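Every protein chain of the complex appears in place save one, which is left out.
Lettered A and B in written order, each chain numbered from 1.
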Amino acid sequence: MGENSSSFLRSNLNSIQQIIKIMDIQYPLELIGTFVFAISGALAVRDKEHDLFGAGFTGFITAIGGGTLRDVLLGSYPLVWIGDVYFLYAILLGVLAAFVFPRFLIKLRKTMFLFDTIGIGFFTVLGVEKALAFGVRPEIAAIMGMFTAVMGGVIRDTLVNEIPILFRKEIYASACLTGAILYLLLNYSGLERDYNLLISISVIISIRLVAVKYKLSLPRLE
Amino acid sequence: MGENSSSFLRSNLNSIQQIIKIMDIQYPLELIGTFVFAISGALAVRDKEHDLFGAGFTGFITAIGGGTLRDVLLGSYPLVWIGDVYFLYAILLGVLAAFVFPRFLIKLRKTMFLFDTIGIGFFTVLGVEKALAFGVRPEIAAIMGMFTAVMGGVIRDTLVNEIPILFRKEIYASACLTGAILYLLLNYSGLERDYNLLISISVIISIRLVAVKYKLSLPRLE
Partner (left out) sequence: MGENSSSFLRSNLNSIQQIIKIMDIQYPLELIGTFVFAISGALAVRDKEHDLFGAGFTGFITAIGGGTLRDVLLGSYPLVWIGDVYFLYAILLGVLAAFVFPRFLIKLRKTMFLFDTIGIGFFTVLGVEKALAFGVRPEIAAIMGMFTAVMGGVIRDTLVNEIPILFRKEIYASACLTGAILYLLLNYSGLERDYNLLISISVIISIRLVAVKYKLSLPRLE
């Protein structure tokens, strides 16, 4: 696309251009995403026999797990949260928020769910980009994108001894993988990055929202 | 051995030489081993509440887990499956086979078991060799060989919330460790690589087959 971006895109250019201003603030968005993942991680163990420290630890693992796994697999050092301490502060704030306002946040669970869904879309595409920048093949980059988004939750669930979300929920990781592949296709077809980010992230979010609303899931192995 | 290889070996030289032609095709064998591990991983979650994506993910983890752990522990980058995308295709084929022919493959479970057993023997010795080539001491190389063969299954079982195979089954990882140590002893005694591969892999396979047939297991801690 790029020069030849579809008429659909052109007709929506104004509103899209407003939205893509967001992309200028990618770094703050990463911090916010980390903050939201930390909240959802800390709240996830609320019904279990975990003390405050356990909840904080779980929030931490949820927030950094996916990106950490991606970077360790790529051999990309220093890890994001080790090289930039603001990610740690974003996590501490998220855990603190979960401690201080648990009821408020749980009442907000639809908002939280929406944030989490935006988060997985966003981190998927950032993960794909980071892997590509590292020089791996697109097939590998797609997996790395999905890992970035979902493996924090998988590690969290494994630690608290639950069947990982990946295996239970309506279409979740497969939405991320679909979005990652779409991003790669649009990228190689020449679409500008900002449009590509918007489209791919929107597709991930849409698949996830539709799947949850209509309780869609993939078939099982017979 | 080497120059002084035993008369037993000499007398079987012809048949052995035919078999060791196999070693010329080490790379295809690695791909086949990965393919088989992916099938067994995907089929392992068949009775659980996993959808197709979960089964594919499990096949993937089973196939790459051991080698990935070995390479991350050694700091050997890029990881095998990241540097060579054909391993990913072998996994995709394995997962696809598990989706399309599950009943056929389960009927073949004796064949699959045999393939899996050959697989752990083969990957143990390859893991030892890779670690040695990386310059670690033989004691460490033996552990790395065993990890290569069994840790994919251990990670898979941990994710799906089962007691890892390592802790449950008849002699399994200990067969790999025994074969790894044997390979190292024969290696330092000067035996040619091809013979050493054949002997060590055969010993692993034999221990495992005998243990399963006669339900042998190591004693427990009192």
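The working rule: contacts are C-beta pairs under 8 Å (C-beta built on N, C-alpha and C of every residue); 3 or more make two chains touch, one makes a residue touch a chain.
Computed from a predicted model, the values in this text were never measured in an experiment.
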item: Omitted-chain contact residue, chosen from B:Ala133, B:Ile163 or B:Leu185; value: B:Ile163
item: Absent-chain contact - pick from B:Leu52, B:Leu73, B:Met112 or B:Val203; value: B:Leu73
item: Contact residue for the chain not shown (choose from A:Ser40, A:Thr124, A:Thr158 or A:Asn187); value: A:Thr158
item: Subunit B, residues in touch with the chain not shown (by the definition above); value: 72-75, 136-137, 139-140, 143, 154, 158, 161-164, 166-168, 171, 173-174, 177, 217-222
item: Positions on subunit A contacted by the hidden chain, ascending; value: 42-43, 45-46, 48-55, 57, 68, 72, 75, 77-79, 81-82, 85, 88, 98-99, 102-103, 158-161
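As a convention for this text, only the chains that are shown with their structure count from here on.
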item: Copies subunit A and subunit B - rotation angle from C-alpha fit, nearest 5 degrees; value: 120
item: Length of the line joining the C-alpha centres of subunit A and subunit B, rounded to whole Å; value: 34
